Every structure is written in C-alpha cells, then in structure tokens.
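What you see is the complex with one protein chain gone and the rest in place.
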Amino acid sequence: MTLAAPPVPAPGVVAARRPGRSRALWLLLALAALLGLAVLSVAVGSRPVGWSDITAALGGSSETLAEAAVTKRIPRTLLAIAVGAALGLAGAVMQGVTRNPLADPGILGVNMGASLAVITGIAWFGLTAASSFVWAAILGASLAAVFVYAVGSLGRGGATPLKLALAGTATSAAFASFITAVVLPRNDIAGGVRSWQVGGVGGASFDTITLVLPFLVVGLLVCLASARGLNSLALGDDVAAGLGERVALTRGLAAVGAVLLCGAATAVAGPIGFVGLVVPHLCRMLVGVDHRWLLPFSAVAGAALLTAADVLGRVVARPSEIDVGIITALVGAPFFIHVVRRQKVRAL
Amino acid sequence: MTATPTSLTTGPAPETVARVARGRGRRRARRRAVVVVLVVLVVAVFAASLMVGRTFYPPGDVLRVVLGEDVPGASFTVGRLRLPRAVLALLVGLCFGLAGVTFQTMLRNPLASPDIIGISAGSSAAAAVAIVTFGLSGAAVSFLAIVVGLGVALLIYVLAYRDGVAGTRLILIGIGIAAMLESVIAYVLSRAAAWDLQEATRWLTGSLNSAGWDDVVPTLLALVVLGPLLLTRVGDLDMLQLGDDAASALGVRVERTRVVVIVAAVGLVAFATAATGPIAFVAFLAGPIAARIVGPGASLLVPSALVGALLVLVADLAGQNLFDHRYPVGVVTGVLGAPYLVYLIVRTNRAGGSL
C-alpha cells in the first residue's frame, strides 16, 4: 500500500472545514513572519551592528566594517529566501507526486546527486563558471531523482515510504563515497569541496542569485501550475485517471518543476536537507491538503524557515557561524522521526 | 487428499526421511565448503597485503618478521606498518560483517545494516567529537564510541517502540537519526582548525591510514567477547526471520533475544568504528554477498564475518596499490559497493521479498 500523505478528504470537505478566509489569513501571517525574519536577518549576525549602520548600508554605503557586514547580509538574506522557498515548494510537490509523506530532496538523495555532478564537473570536465555549476547541479539532481524513484518503486507496493527512504539514503551514501573518491587526488580543488558537502548561504552574492533566478522562476511556475493535478493524484493513480487526469504527464511535469527547484537551490547553497520535509507537513496542518493553497504556502513558509535557521546559525555560535544545512538537519531530523512515529506501520 | 495421510498414523516413509536428510546434508556440505574457501581467501589476501606495497617482500622475509626475527628493512615496513594495518583490517572486517548480517537478519531487511540506520554514525560522531574537539585518543575514544553507539541504538529502539518494535519504523527512525549525526560530524569537522580531508575521510567513510597496535587491542577484545555471544544466538536469529509471531511460537523469547543481539552487534560496530571510522558499505554488503554464496536457509553469521574481512582486506590492498593515488579503504568500498547496492535493491524489490 502506498500511503497518501495524510488522509485526503474530497475537496469539497476541505473547503467546508477550512474556509478560504482563514487560509488567506494564515498566508498573510506567514508573509508577515517572513518579512520580519528578513529584517532580522539583515540586522542580526555574528557581528553586532547598530541601526545607523544598517540604514547606511541599505543606502549603499559600506565604509565601516559594520556597514560592510550588513551589505553582505542583504544578498545572503535574499538567497536564503529564494532557496528556502524553492526547497519548501519542491518538498510539497515531491510529497504530492510520490504520495509519500517522507519525500524530501535531502532524504531522496537529490541534493547529493547535484553535489556529485558539480564536483565531477569541476574535477574532470574543468568547469569553472558558476553558471555551468547550475546546469551540472540540475542534471545531477534530475538523474538522482529519477534513479532513486525508479529503484524505490520497483516491486510490490510501488514506492512505499520505506523503500524510497532506503533507496535515497543508500544512494546518498554511495554518492558521498564517489565525491570523496573524485576529490581525494585533487588537492587543488579539495578546499572548495566542503561547501558541496555542507549546505550554507554564507557565500551569497547578487551574481549567484541572478544566476539561478531564471531556473527558480521556471520551476516555481511549473510547480504552481501543477497544483490542481496534484489534488487529483492524491486520490490514487486509478482514481485520478478516472477523473480525466493524464497521470503520467501531470506527474512528470510536477517532478520536473521540483527537480529544477532542488537542483538550482543546491547549485548555489549546497545540500540542505529536511526543509522540504518539515515545511509541507506544518503547512498541511494549517491550510489543509488542497495543493492550490498548500504549494504557495509551503514556498513562503520554507523561505521563512530557512531565513530563521540562517539567523540562528549566525547567533548561537558567535563569533563564528553554523552552516544552515547543519541547523536544518538538527531541527528537521527530529521532525522526520515524529512523522515516522505517527504513521501506522502498515503504511510504511 | 481424500484418504487420511498414512504418515499421521504410521510415521513417515523411510525414503522421505532419507530424502530430507540428503537435502540437509547437501546444503551443510556446501556451507562448510564455502567457509573453508573463504578462510583460505582471507589468509591469502592477508598474506598478500603484508608482501605487496611500495616494496615487495617475499613470503620468507614476511614470515621471519611475523615470527619476530629482525630482517633489515622488512622489519620496519612489514612489522610496524603493514602488519598492524592488515590485522586491523581483518578485525574490523569481521566486526562489520558480523554486526551487519545480525541487524539484517533481525530486522528482516537486507538494507537495515548499522551503517544505514545510524548506529555507525553514532559511534563515528562520538569518535570525531572526542578526537577533533576534545583531543582525546586511545581507550577514551573507544569508550565514548561504544557508549554513544549503544545510546543511539537504545534511542532508536525506544523511539521505534509502540506495542513492540516494528522493523520498518526502526529503520526509518534510524535514517533520521543518522542524518542528524552526520550533520554533527560535518559541524565538528568544519570547526576543526583546518579542513583536514584525511581526517574527514576517516570519520565520513572510514580509513586504515592511522592503524596501529593500540587500535588492534580493543577491537580484538570486542571480537573475542561479543563474537561468541552472538554466535550462541544463531538459532534464535534464524527463527526471527519468520516474523516475531512465528518465532515466539517456536519458543524464542523475541524481546530478550533482540536486546542481547543488539547490544553485541552495536558493541562490535562501535569498537570497529572507533578504530577506523565507519568503513562504507562493509556491514551492509557482507551479509547479502554471503547469502549469495552460501545459498538460502543456512545461518550467515560466520560466512558474513569472513566476507566482511575479505572486503576490507581486498579494498585496502586495492586502494593502496592499484591507482596513482592512494585511496583510503572506505572510499574504495564505497565506490565498489555502490553498483552492488543498486543491484541488491533492484533484486530485492523485484522479488517482492522482505522490503
């Protein structure tokens, strides 16, 4: 038995239970929270700064150290928002496409696939331009996604959460070995590799953001457009087909969108796990299972979560920083365990 | 079946009994042959890893060094460098092979080995913190690795416990814990003074590069104490393969067996990991490979331990000698293991078997 993420009531029932107004209210609240966190992310960091520094830096000045620090925080905040939104949305779409409550780009090995592709590109194919990294990452993410899903869905019962998670974990472990094997003989690139093993947004610049922005926008649009199709898919392939949905096409398009988002996010921020797992689950509790609400809400909440994790990582280890990928794993893994514990055994 | 089967009243026909006995004898003979061949192979590769290296030493020299004679040149290279390395490879291979197949048998899932469900990661994280952050060494590291390894195993067990432990839930929770611990390792390594790739490799994929006699002693002790303890539970483990209910009906105390077996297997993993790091995929692959050679139905503990030792020895020999660059053993097993892993997942899934 494959398990639909949570039990899925008919859309009419959902609407009756969660009036559009309360969902709109939640969305507004989430946007407000994101805005607050963004301000916080610019204002707070491993170096304490005053309000005058911040206003000066926002005005374009970067003369003092404090102002320079703030100037660096602006692209960093924007990147955290973009990557968080991408991962949250991609997670929600993947959970919908696979009807699997544990689907997450990190757990499914998609992030590691992107990392491996970029590192192989640097070491063997002489990639140097940041723009080529994005393509490599997207290629790696797609191959890993297809591979893990294919392996995990063979055999009886299709892609059960257990099979997918095991296939993903095992594949990630194999990719990690490959990464080490590729890097070890190459002292010249070893230093840069760390950022491909632990995800973070610390190295952000406006250039990197503009580089991935087109990919993110396309991915975002494809994903949002597939919301209605995902609602049908949630009822099971046979029912969806009976409702006139072109199952393979819907699933394929949505997956392409999600992989674009993960690949692009990993290309600029490295592998960041668990955002795509935690966010959709929290959002479902607040706005229900209708993907037309769930998807945008997951994007906003993902952005807020990653921004918050980044701020936290800068504050708790002052004067140094903890990479955001480590924070999300530490916060997200217990949540993953909670989700697993709540499921009935048979459904796993 | 219209008539009452005669065997219910008069006992079985002699030819049926002979047939049953013959089949059993055939399978036992195969198992023995496999064990003998594996032992021979392990000894051969062990000897080869003492002889082969940057300088080749003939068997005679190696033997004299092992027997304690002083051979110029060879005494240092073979006695001080290659011998402890090969002995440690042998021991951790046995530990990983034994522990891996124990978990796989107990949880009825070929993918449920300690390196996937977070137990190796627990020991590895503890050792990394102890060495990199607190600058500890030797027995203190082993001690921390085993305490944390057991703690993690206990935590996974407790979290997975709801009216008994379901294998699937335990595996998934283990995966979650492993992700957390790996990020702890990554954090510890990123805090280290310099990003030392050698050290990182050791704790992420396993390496024999720092092997010495002080690593050998605790690992040997663990194997001598915990190995036999596991071997006394072979029968119960075989019964557990039929499912908890069936095993219990056949007279196995399921929970008690599980606790003893988990403690012993975790102990083996923890000591081995403290010495070399979690050598990728050895615990994971040893059991399935052993199952392929031995054939179904037989206990896999001993063959799997031997396969584990063979894997580590061969991978280290290859990593040291086959390529331009010297690769640590964990990278070799990781890369070699990947295709087999895929094959295994695909095959298990297609059989619709225990996954």
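Just so it is clear, A and B label the chains in written order, and each chain counts residues from 1 on its own.
The definition used in the following text is that a contact is a pair of C-beta atoms (placed from the backbone, for glycine too) under 8 Å apart; a residue touches a chain by one contact, two chains touch by 3 or more.
Just so we're on the same page, contacts and distances are computed from a predicted model.
Going by its UniProt record, the hidden chain of the complex is named "ABC transporter ATP-binding protein" among "Transcriptional regulator, XRE family", "Dihydroxyacetone kinase subunit L", "Sarcosine oxidase subunit delta" or "ABC transporter ATP-binding protein". Partners of the chain left out, restricted to shown chains and counted across the full complex, are B.
The omitted chain makes contact with just one of the residues B:68, B:135 or B:296: B:296. Touching the missing chain, out of B:246, B:259 or B:322, is residue B:246.
One chain is missing from the display, and on chain B it is touched by residues 1, 4-9, 11-13, 16-17, 19-21, 23-24, 27, 108, 162-163, 232, 235, 238-239, 241-246, 248-253, 291, 295-297, 348, 351, 353-354.
To be clear about the criterion, only the chains that are shown with their structure count from here on.
Look at where the CA atoms of chain A average out and do the same for chain B: the two points lie 34 Å apart. By the touch criterion stated above, chain B contacts chain A in their complex at residues 111, 115-116, 159-160, 162, 166, 168-169, 171-173, 175-180, 182-184, 186-187, 190-191, 195, 197, 201, 204-205, 280-281, 284, 324-325, 327-328, 330-335, 337-338, 341-342, 345-346, 348-352, 355. Touching chain B in their complex are the following residues of chain A: 102, 106-107, 151-152, 154-156, 161-163, 165-167, 169-171, 173-174, 176-178, 180-181, 183-185, 190-191, 194, 197-198, 273-274, 320, 322-323, 325-326, 329-330, 332-334, 336-337, 340-341, 343, 345, 348.
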